[in-house]
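Missing here is one protein chain; the remaining ones are kept as they sit in the complex.
Now for chain A:
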Amino acid sequence: MNGADTTFVLISAALVMLMTPGLAFFYGGMVRVKTTLNMLMMSFISLGIVSVLWVLYGYSLTFGADVGGGLLGNLDHIGLAGIGPDTLTDGKKGIPVFAFALFQLMFAVLTPALMSGALADRVKFTAWALFITLWVTAVYFPVAHWVWQEDGWLRKLEVIDFAGGTAVHINAGIGALAAVLVVGKRIGFKKDPMRPHSLPLVMLGAALLWFGWFGFNAGSELAADGTAANMALNTQVATGAAMLGWLVYERVRHGAFTTLGAASGAVAGLVAITPAGANVNALGAILIGVVAGAVCSWAVGLKFKLGFDDSLDVVGVHMVGGIIGTLLVGVLAVDGVGGLVQLGRQAVGAGAVIVYSFLVSWLLAVLVDRTIGFRASEEQEIAGVDQAFHAETAYDFSAMGGSSARRDLPVAAPGRGDATEPQKSLNKKVDV
């Protein structure tokens, strides 16, 4: 067992874990006050649901021995059967399978959470929970198997996807688009102002994502070596370049360098360098970053032209950024790999994920919608889904009224029971 590599992967797993709450803040700041908590929860719940599913069958479907054709893993490792502390991964990367499984678990958690931004403000919390349960099972686990399991068909095709341009970002972006087409637009889309309620929260989220992404990208080497270092460096460089690309485009088109643009550009760069960073040099990383920043900045406007309410631009940033990185590495890959042949492979990889993920995501969204109903009621949506599904509000704006009375000061209570009795009931039935 390689202790240095094991340490690196375990730390990287913790870094990637932080990306999901980071994403929650990134998205949470972009919605209106009345849906902030729901937005945070849509990401955060993935840490609960997918962690459990991963142990039950997710790891096995993804990294179990191939059942044929490079399409899916078998069920040998259900409940992590057959794996113990002494079980090591093969080859030079001799690290405990537990460390590898934990690291990959964080990817499986993050990917469905990425889709949540597209469905902001308008879906039932139970429907979302059911949807991501089905989605990781039928979409993420198979696609991750295609890309990263040694017998996966895209891996055998030699598609370059070092840390998840196809399996994570294109997958989540196109899946989100399919779900949006089923769920529909927010009430007031294109009419009501839907300004981000807290750009500082967005910036905090972007910073946590950037930090965690070093684990996501460099950790994917599964070894503390030169490739990991190259990846880490390129992650930084591409992200900086993408922020500049987005801001310059925005300044020319809209007249200002916005905070939201800086945060969004950084995320677009992180997305685009994810598949590519281990196979390009630093100058290639700058090019990928600048292109991703400028193109994504343009792409987020498409939803208004085409009329689909991808509320927080999951398609415009993750799908478009993922495609840019996946294709550009086909051209820019060093050591004689880059070229038309490789570009073709990359296009096949991206195209396969787009087609499969769109179709299955759409079917799953329809299934959820036809059974338990995907959307919140109109009344819940207008009042804000925080109250409807979580019985909470994110902020207490007024010291007068609104808050419940304090219950910790018993007033001449004969017995202690009365004063400490919990609040009887909420006024409204909590309907999830």
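Definition applied: a residue touches a chain if its C-beta (ideal position, glycine included) is under 8 Å from a C-beta of that chain, and two chains touch if they have at least 3 such contacts; residues count from 1.
Assume contacts and distances are computed from a predicted model.
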| item | value |
| --- | --- |
| Hidden chain of the complex, named as in its UniProt record, picked from "sn-glycerol-3-phosphate transport system permease protein UgpE", "Heme exporter protein D", "Nitrogen regulatory protein P-II" or "Multisubunit sodium/proton antiporter, MrpB subunit" | "Nitrogen regulatory protein P-II" |
| Selected from A:1, A:256, A:341 or A:359 as touching the chain missing from the view | A:256 |
| Options A:133, A:217 or A:264, residue touching the unrepresented chain | A:264 |
| Residue ranges of chain A at the interface with the undisplayed chain | 193, 195-196, 250, 253-256, 258, 260-261, 264, 297, 300-301, 304, 313 |
